[in-house]
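Heads up, one of the protein chains got dropped from this complex, but the rest are sitting where they should.
For chain A:
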Amino acid sequence: MVIEEIVLCLRDLKKNYGTKEVLKGIDLTVHRGQIIGYIGPNGAGKSTTIKILLGLEGDFSGKVEIFGEEVTEKNIGYKRKIGYVPEIAELYDNLTAREYLTFVGELYGMDFQTADEKAQRLMKVFGMEEVYDSRIASYSKGMRQKVLIISSLLHNPDLLFLDEPLSGLDANSVMVFKEILAVLAAQGKTIFYSSHIMDVVEKISNRIILINDGKIVADGSFNELKAQNMEGTLEQIFNQLTGFNEYKALAEEFVAIVQEV
């Protein structure tokens, strides 16, 4: 039996914002090559977890290890092997794609030429070679998202954090990107995929973690979850586990109000 390499390890992770407890003890071990679907309702603590893993948030209790290194404010070396697509498309959009991507590449320790050449080729694959020297501010939402995706992969990371990475992409690009993820995972990259679109999570992840109110409430492959919860789709499992079952009533109320005029 092959000993699976541990990429990420959380032990009793807790975090407060003032008096509000956002994470109430998360325990999680992630192995190499997994695609983790990290889901949960708004405010459950998904983004907070990712922020802690990226070293954006300090002041937590518990142990956080990535590639066997403990995540602290001083330790920045592990970030070299991480790629990140944030939920909100935050980038310096006054720069051109060339300027932004080479800048990010250089921050990850690549030299300018390599980063430039690689970025240009990746842009070409996404069909954006003409706008490589235009400012990102003039891009459409999908194009910005593609730039973010390229910037997260430019340095060939081993661990990827993707927060709603498909937002704004058209159906064809979504297919390309899903395939990219599958190939990356097959080559041993680990992917932490966070999204609200359950169908996609259901299809691409080989392990799903559902977090609700700061705690992990479900952990396993889609089939395992299905067997445990007797529900047909991930969406239904999600509704059941987060205790939400009034969607029909709410929808009816909504439409009734719309029709009042």
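Please note the rule applied: contacts are C-beta pairs under 8 Å (C-beta built on N, C-alpha and C of every residue); 3 or more make two chains touch, one makes a residue touch a chain; residues count from 1.
As a working rule, contacts and distances are computed from a predicted model.
As stated in its UniProt record, the chain not included in the shown complex is "ABC transporter permease", which appears among "ABC transporter permease", "Protocatechuate 3,4-dioxygenase alpha subunit", "Xanthine dehydrogenase YagS FAD-binding subunit" or "ABC transmembrane type-1 domain-containing protein". Across A:10, A:26, A:39 or A:91, the single residue that touches the chain missing here is A:91. Among A:55, A:165 or A:214, the one in contact with the hidden chain is A:55. Along chain A, the points of touch with the absent chain fall at residues 54-56, 58-59, 73, 76-80, 82, 84, 86, 88, 90-95, 99, 103-104, 106-109, 135, 137-138.
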